[in-house]
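A single protein chain has been omitted from the complex, and every remaining protein chain is retained in its original position.
We just call them A and B in the order they show up, numbering each chain from 1.
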Amino acid sequence: MLVTWKYRRRNTIIQRLDPRTRLVFFVFVILALTIPDIWDLRIILPLFAVSLTLFLLSRIEWKDIRRILPYMFILVFFIVGLNGLLSGRGGPSSVTNLPSPVVFEVPIKIPFTDIGWDIPITVSKMWFAITQITRMFTMAMLVIPIPYTMDPNIYGTAFKRMGASDKVSFTMDLAFRFLPTFARDFTITMDAQRARGYELEKLKGGLVGRLQRLAPLIIPVVMQSTVTGEEVIDAMDLRAFGTKPRTWLRDNLKYAGRDYVLLGLGVAIFILCCVLKWGFGIGGYFVPEFFLNLFV
Amino acid sequence: MSDKPLVVENLTFKYRTRPELAIEGINLELKQGELLLIAGSSGCGKTTLARCINGLIPRSYRGERSGKVLFHDREVAEIPIPEMAQVVGTLLQDPERQIVASNVYNEIAFGPENLGLPHAEIFSRVDQVLKRLNLEYLRDRETFNLSGGEKQKVALAGVLTMNPSVLLLDEPLASLDPASAHEALQVFRSLADEGKTVILVEHRVEDAIEARPDRLLYMEDGRIKYLGPIRDLPPEIDHRQVKLPAPWVVQRVKALGEPLEESPRRKVEERGEPLVVFEDVDFRYDDEFPLILQNVNLNIYPGDLIAVLGPNGAGKSTLVKHSIGLLKPTKGRVLIGGEDSRKMSVAQIAHTLGYVFQSPTHMLYAPSVKEELEFGPKNLGYDSALIPKFVRESLSAVNMTGFEEYPPLGLSFGQQKRTTIAAVLAMRSKILIMDEPTAGQDFANYTHFMEALCKTSDGAHSVLSANFAATLFITHDVDLAVTYANRVLLFGDKHIIADGTPEEVLKDESLLLKYRVRPTSLLRLNLELLPKTGGFLPAESLAYYAS
Partner (left out) sequence: MNDKSTWAFGTRQVVYGAIGAALYGVFSWATNIFPLPAAGNVTFRPAVAVLIFFGAAYGPWVGLLAGFIGNTLGDALSGWGFYWNWSLGNGLMGMVAGLAMAAIKDFRAQADIIKAVGWGLAGIVVGMLFASLTEMITGGIDLNTALIGYFTPAVIGNAVVTIILVPILMIAFAAVAAGRGR
């Protein structure tokens, strides 16, 4: 098992952006959708288009994301499905409880019992699901490319330049340093225990027993890491870590024209959403006529 | 300010958590440009002395310290840390644990960055050091992918960018193949020649001699036993404690005047059916990666005591992992007891084949040594009535009886290593495979258990003859191959370069050098005396034949 960063140098506009720009833009989009509580698909769709454009510009190959797409869909179905099942009071999805024509009903039954009920799927719930999916993808698509397109060596500096302390920023760098090491330690430990006849595939016993049997895998790696820590502390102290404000070598981060454009766009989106919602009352959830008409 | 770079006066230290003194009454004075070698067995206090010198004691470690450590008449505890880092540079044993950046350039620049130096200054220092150590070819690499030797050099570069006047090197050779160790020693020598004071901690005295140390400091139980030129090492410090060059050992054994006797010849066994067979094995880790093994053919027979030699990263561990089914060939097949490894699970193979991993910390987990040893046999489904017997016998084989109830994680490194060997012995496999069994161990300790596991000469009682049909070990220590193997494999360039008796394989010096194996003094002496001895022998036994 090898931990490989998915990062590769690609000659794209996205990679020429300052890493801070991307993080800040992402934060603006989240704020724009969540603070004024935007649930109007007419506003979400244009934002979705912006996200999609940025996503496509990062030119991630299909084979890179192929594997995680199923997870994404499971997650989306889970959330949307749960909403159907559990909708109650509070939260934005309470709108789905508004009286609305029922399209069909899904029977639910708890296994091995006679308890069951029918869940009415209303027009309102269906439209809400569509909105919710679009809204989630609008945010997710800004994030998914990050591991593929941002050099791991730059995270620490990016944190530093966004105002974190030397120590916190370096923690980030150091974590990147250790990640592949521990992944390898974990593999070696797996192998060493298998060579002693341990078979993870055949974990027996009850829940407690099975969890306890993970000890031969977890303990060696964790304990070795605590010992490693002591030596790393020595090594860092001996090289004067934390005694003075640090120089950060790769801090030649500078905002360029394109960065200002994207940051400006982020601010504009945020302000526009706030103004629309609070100034004009536009942006809340509603089911459009045409969608209702499809079913009535 | 005096011109004495370092003076240690009557230094004593006791760790807070330990009742006994770790070092006691140390006196020492070093000159500029001097190279001092510190030796002594495991736990004798070498690292503790090093920590006193670089100021970690009393800064980071609590305990009771008395005496003085002075750099140009300034007490170490009173020098501020940022300055301290420029007075003493410290290189630790395990480079893996002192590299803090994921990228070579950042790693080397780490110290100057912490000092808050301006960019231009950092760039020029780093470039200078890269050039000095011939490391320019590594500057854009990830630290994770470096070989052990490269890691150690990068770590050294990181220390040198601080421009320290004293260099403290705590067992820096442990993870290196012989050629890399040699290169590192040359670098240390040249640093001393440039006027830096160098302190080299290393118990493999024979190897360290290549750096031509001015003096040797030999420690035992926290005290100085000897301080002076290596040549004058008094006879009470014997060749079983410190590894000395073979000709010296011969001289010393003779000087002791003990009766010498002719050594018994190794017994030659009939080869039976092979236990493990590699047939045209190819292997790569992933479709996108290059081949690591190519067309490997190998038979392991009963009675074999195989030493595998070869450069860092050649694929020795990869090769050996095939025989226990942890890896399956990309092409070709591996037969274990006549069956294809693809059709067996690792657990099934573990019945016939025991594998001791290189680092004990990768497998120890149980709250007591006894439970640790029971883990394997229980997994393999042995009758629970038999297990206590297996445990008892394996513990006594590695000299660990009495430790049953100790937590393995609280033991010293050497004891942990022996526990892992016992844990594999307790599984009663037919074949024993060990990956670098002696790495990081002190000489007296590893000679002890190698004797117990591998001694094959007639009459010697060995665990091996009682339990195992064959043994294979990977090592960077040529002397182990000379002393304990009856068959040597040289591995390099994706396949087995040479396979034969130690006498056949090790006589070709240019071939060895090509695969980064350096002939040792023991090997040279053995080759010289081969006409008389008829087979390789340990240094003590050579005394009888040397004129």
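Everything below uses one rule, namely that contacts are C-beta pairs under 8 Å (C-beta built on N, C-alpha and C of every residue); 3 or more make two chains touch, one makes a residue touch a chain.
On a predicted model such as this, the values are computed, not experimentally measured, just so you know.
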Hidden-chain contact residue, picked from the options A:M126, A:A192 or A:M236:
A:M236
Out of A:I30, A:V102 or A:L292, point to the residue that touches the absent chain in the complete complex.
A:I30
Which candidate, A:A140, A:L253, A:V267 or A:I282, sits in contact with the chain we can't see?
A:A140
What is the set of chain B residues that contact the non-displayed chain in the whole complex?
15-18, 59-62, 365, 367, 407-412
Tell me which stretches of chain A touch the chain missing from the display.
1, 3, 6, 26, 30, 34, 37, 39, 64-65, 67-68, 71, 78-79, 82-83, 86-94, 128, 131-132, 135-136, 139-140, 142-144, 146-147, 167-168, 170-179, 181-183, 186, 200-201, 203, 207-208, 210-212, 214-215, 218-219, 221-223, 225-230, 232-233, 236-237, 241-242
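Keep in mind that, in the parts below, only the chains that are shown with their structure count from here on.
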Which residues of chain B touch chain A in their complex?
54, 56, 59-60, 80-82, 84-85, 88-90, 92, 94, 96-103, 105-106, 109-119, 122, 143-144, 158-159, 162, 285-286, 321, 324, 326, 345-347, 350, 354-355, 357, 359, 361-365, 375-376, 379-380, 409, 423-424, 427
Chain A residues touching chain B in their complex are 2, 152-153, 173-174, 176-177, 180-181, 185, 188-189, 191-199, 215-216, 219-220, 223-224, 227-228, 231-250
